[in-house]
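With one protein chain withheld, the remaining protein chains of the complex are depicted in position.
Every chain is named by a letter (A and B) in the order it is written, and numbering of its residues begins at 1.
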Amino acid sequence: MNKSMTQSQKLMVFVLSMSLYGLATLFTELIPSLQVGIVEFSIEYFIFIPIALAILFDPLSAALGAATGEIIFSEIMLGQFGGLGELEKFVTITIAIYLAGRLVRDPKNVKNIACIALLAVAIQQLMGATVDILKVQFAIEGFEAVPGLPESVFFTEGFACLNDIFFSGIFFSMIPTAYLVPRLHGKIEPLLGVKPRDRETQLSGVKLSPKVIGICIMAFIVGIAGEFLSEVGIAIIDWEASWAESGISIFMSMLLAGVIITALVIKFKRRQANLEVMYD
Amino acid sequence: MKVVTNQLWDKFSIEFLRNQVLKNAYGNDDTVIAKIDPRTLLIWYVFFGVLPWFMHNPTLLLGLFIFVAVTTRLTKVAPLVLFLFCFGILTQSGYLLIVSWFFGGDLATLGPILIMTLKVAITSLASITVFSGLNPDRLASGLLWFGCPDQFAFSIAFAYRILPILMEEFQNILLSHRLRGKSPNSIGWRGKFRYLIYQVKIIMFSFLPLMLNIAKRSRTTVEALELRGYRYANQNKIIKKMKLRQLGMGTVDVYFAIVSIIWLWGCFLIV
Partner (left out) sequence: MIKITDLHFTYPGAAIATLNGVDLEILQGEFIAIIGNNGSGKSTLCKTLNGLIPNFIVGEGSGSVTYNGEDLWKMPIGEIANCIGYVYQDFENQIVCPTVSEDAAFSCLNYGHEDYVKKGLDALVLCDLLDKKDDYIWQLSGGQLHLLALAGALALAPDVLILDEPIAQLDPAHATQMYETLKELNEVHGKTIIVIEHHSEYIAEYCHNAILLHEGRVLWKKDARSALRECQQLIDCHIFPPQITVAAQQIQQKSGWKQDQLLPTTIAEGKKFFEKMGILPDFKVRQEVMNSQLAIQLSNIDVQYRSVKGESKSLFTNFNLKIFAGDKIALIGSNGAGKTTLMKLLVGLLKPKSGTIMLNGTDVTALRAEQIAAHISLVYQNPEQMLIKESVRADIEFAMKERDIANYKQQAQALITLFQLDAIAESDGRLLSGGQMRRASLAIGIALEPPILLLDEPTANLDIATRQEIIRTLDLLKDTIETVVIATHDMQLVCEFANRIIVLADGEVIGDGPREVIFNNQAVRRQAGIEPPAIYQMAEQLGGSAYTIAEFVQAYQKELCV
């Protein structure tokens, strides 16, 4: 059935996942967290929404919709947009939800759903924590040399990761997904004009091909690359700039960089335009 | 802490949130920043979003910080957005600081953390300037020009369109829960905690009917999108060009660029 879901039905799933998860992130962004000592009971995300949709409908549309929704509703609307860094979140969320949707074979099997919902959070959190630790390492000059800092970063990040896997994973993914999916199954599909998914409709027995896993890993690497694009650049220019004694020469190089960026963008656009003319 | 959370929770209404978000997006059409071409702002953002990570000099960072603070002021950002910004910065750095002291850090740890905080603050404010200052449609056109996928660009404008509907549906469902359900007694320490848990629980329960209601709506929306040629346009490059024709750089853009450059120049001179 997944195969025969039409493009417009996929778009429906995308729109649905985007609006619902977007709205949810708008709230979770605003609900303050509760800390008891170092254990943080924060509502990280209502990831059960897109996971449920991914299980019931087309996993990829649900995953992309959720990631898009998060960026638009909680980042752009609330002015929290973090630029390229958001790419990491986008990719990890997409991968986690997509995998969850692919792994569930029978939307009626509650145990299976619960395990996979927890797994999805674990995957997402581990990927996120890895990126976060690397990020702080880059942002702080002489990271290793600062007393207490490396340990505390590893500790806080590692702890936050485990904390989230168990707290968010159980309360905001495992339980609600297992509650929602059976209740939505057979009820939400007719509203979209789709035939409910069942055991037979899953893609011919192939659970996870190496190709799918390969693509996920590639995507994650691209995500990290996006995150560090700027910061790897830092190291290089930092090094290059060390010959420059005055701030002015740094400024000049900055300005030059700006001009080059602008020029590149314009040139790129021109070429694109030319190509388009050719295609026309 | 818990008392604070509860008070916040009580004051926070969905109506308020909706107003703040819409005000933030559309309530500032008349500012200087809103008149700047989105492409200029996006390039500016790439610059200011990346630049701080290159620098470690506190004075320089402070100079940049003042500049982005001024541009943020110019965009007339909604109070909620500013509050979130401050809250986020403070908790993040504060938490890290406390934990690092716990691991035997000293005053020397404070320096790098402060610098990092400053960097985060600059990039965040630059992002607030661009993403709150621009009205979503112009932002979408700007992103489209830079080759961002159509579906994403459309989703931005659509998100603002559907937000009031979503909020209203959600609010009413939540009300159904509140009015027909029975909230626990919120007296005392434990009561407050129970009350908070109850609130989170009904928010989560509310998503079941919300998913069904929005599913019903999104079917019409997508059918209408098909009829109104949304997908047809996405496959057609000429139409994309037509959409982008409304963009145009003017004197405001030049002034904005000049002011930014002069300020940077000044900062570097002082250093």
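Remarks
Note that in this section a contact is a pair of C-beta atoms (placed from the backbone, for glycine too) under 8 Å apart; a residue touches a chain by one contact, two chains touch by 3 or more.
Computed from a predicted model, the values in this text were never measured in an experiment.
Among B:F85, B:Y230 or B:F256, only B:Y230 touches the chain that is left out of the view.
Residue-level contact of chain A with the missing chain is found at 4, 6, 8, 183, 187, 190-191, 193, 195. Listed by residue number, the positions of chain B touching the unshown chain are 19, 22-23, 26-27, 136-137, 157-158, 160-161, 164-165, 169, 172-173, 175-183, 205-206, 208-209, 212-213, 216-218, 220-221, 223-230, 232-233, 236, 238-239, 242-243.
Throughout what follows, only the chains that are shown with their structure count from here on.
The mean-CA centres of chain A and chain B are about 17 angstrom from one another, to the nearest whole unit. By the touch criterion given at the top, residues 1-2, 4-5, 8-9, 12, 17, 21, 24-25, 43, 45-47, 49-51, 53-54, 56-57, 60, 77, 80-81, 84-85, 88, 95-96, 99-106, 108-109, 112, 115-116, 119, 123-124, 127-128, 130-132, 136, 139, 145-147, 151-152, 155-156, 158-160, 162-163, 166-167, 170, 196, 200, 203-204, 207-208, 210-212, 214-216, 218-219, 221-223, 225-226, 231, 237-238, 241, 261, 264-265, 267-271 of chain B touch chain A in their complex.
Note for the complex: chain A touches chain B at residues 7-9, 11-12, 14-16, 18-20, 22-24, 26-27, 29-32, 34-35, 38, 43, 46, 48-49, 52-53, 68-69, 72-73, 75-84, 136, 138-142, 146-149, 151-153, 155-156, 172, 176, 180, 183-184, 187-188, 191-193, 230-231, 233-234, 237-238, 246-248, 250-251, 254-255, 258, 261-262, 265, 269, 272, 276, 279-280.
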